[in-house]
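Only one protein chain is missing; all other protein chains are in place.
All chains are identified by letter, namely A and B, in their written order; residue positions are counted from 1 within each chain.
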Amino acid sequence: MIALLVRDLRLTFRAGGGFGLGLAFFLIVTVLVPFGVGPQSDLLARIAPGILWVGALLACLLSLDRIFQLDFEDGSLDLLATAPLPLEGVVTMKALAHWVTTGLPLTLAAPLFGGLMSLPQAGYFWVFVTLLIGTPALSMIGTFGAALTVGLKRGGLLLSLLVLPLYIPTLLFGAETARRGIMGMDYAQTLAILAGVSAGSIAILPFAAAAAIRINLR
Amino acid sequence: MEDTRVRQHDDRWNWFWAWANPVKFMSWTGKVLPWLMAMTLVTLIPGLVWGFFFTPEAQGFGSSVKIIYVHVPSATMAIQAWGMMVVASLIWLIRRHHVGALAAKGAALIGLTMTAVALITGAIWGQPMWGTYWAWDPRLTAFLILFLFYIGYMALWAAIDDPDTAADLTSVLAIVGSVFAVLSRYAVNFWNQGLHQGATLSLDKEENIADVFWLPLVLSLVGFGLLCLVLVLVRTRTEVRMRRLRAIEMRERMRDA
Partner (left out) sequence: MPELGKYAGAVLSSWAVSVGLLVFLVVVTWIGARRSRAALDAAEARRRERQ
């Protein structure tokens, strides 16, 4: 499993595009929003956590179709499916690799980009924490979506259509916790549910994703 | 393999599952459908006519209360259709009865239409009552999310060529999707509380509703339910026929080749 993770990470880094592209996209979204809504810093400060969350979510979506596509095309997915390693483990490692290359950089970058959105002082911490807890769920749900659409030729658009509704609870609890944290309200409940969504996704979705891949490889 | 076959043969519930055999399904639905259609007509039409023409104005609502007779039944059916899809998907995944998968496919468009009716009538009703067509009220938002789920589900059906693969993948999506749909339903509660505390826009319709309004509502609820049942059965029959047609065409092509 570790070997698989290392292999996936090395492939993504070597291919270049995927790693930096998500971050660049995130930056562009954050830059575009002030152009759209105007430069008033009080307005930006209010919507900053939400915008950062939506931006991170969209950037996450960008690299989803790569999770299985290359392996499916060159046949290594068939090899992985017949390998002694359970497919559920393979899927989890794929999601982990996606998180390390997409979710983690986004989480680290979000506080930096928050400066562009005149994020309140407390916001840096809260956006970082909620993204750190929430992005694993985004990667796992996305992996499930990618597993559903792996055999399709033009799966990209369909993938977004399937995955975005599934992202709603994570986005909602993530942004809500950040907002409550910034405003000094009681955040324990939403934070706990956000963590629950992440943990639940990681616990259950590998089985669903592995089932979807088995169906697609049949 | 031998083992499962024997076990399936001895299953006490086989009389029940036999109803899902495509040939038997076609024959019993063919017999039942005319009766169901008649029952739909005698409940739906009187229910709607009663609701539209013979209900008084309600306190605070005026005549806009008449919208309830299309709004509430369609909203109920929108949720029921999703529930039916999940059950049918489970039947397909566990028992591999094709009729299950086809029934799930048939229910999707019905659910989508019902969700659309509920959303649109809700928006039109919201304008005079709350002064806005759309508010991010938890219930409204939940229905919008349900609408998105229906669209995704149908898009996945449409995108996959092989019918069995499509049935499998959409079933997995329906089950995972319903977990997330329920989660979203509870999520929007938190989210809206955070935005405007204590502002309750949702109406508790079932409570304190007088019999003059309640009886026609029950009648149209039953009517909508029967209508959906009829539509699901007809659509499933269509899908069963299309499947058989595909099989015959495939055999013809094999012979010609």
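Quick note on the criterion: contacts are C-beta pairs under 8 Å (C-beta built on N, C-alpha and C of every residue); 3 or more make two chains touch, one makes a residue touch a chain.
What you see is a predicted model; the values in this text were computed from it and never measured.
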Discussion item. If I'm reading the header right, one chain is hidden. Which shown chains does it touch across the whole complex?
Written reply: B
Worksheet item: Where the complex has a chain not shown, which of B:Ile94, B:Ala158, B:Val182 or B:Met242 is the residue touching it?
Response: B:Met242
Fill in: Missing-partner contacts on chain B, residue numbers
52-54, 57, 62-64, 66-67, 70-71, 74, 109-110, 113, 116-117, 120-121, 124-125, 127-128, 227, 231, 234-235, 237-238, 241-242, 244-245, 248-249, 251-252, 255
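As a convention for this text, only the chains that are shown with their structure count from here on.
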Fill in: Euclidean distance of C-alpha centroids - chain A vs chain B, Å
31
Worksheet, complete the sentence: The answer for chain B against chain A in the complex is residues 145, 148-149, 151-152, 155-156, 159-160, 165, 168-169, 172-173, 175-177, 179-181, 183-184, 187-188, 190-191, 194
Response to the item:
chain B partner, complex, touching residues on chain A are 144, 148-149, 151-152, 155, 158, 161-162, 164-166, 168-169, 172-173, 176, 179-180, 185, 189-190, 193, 197, 204-205, 208, 211-212, 215-216, 218
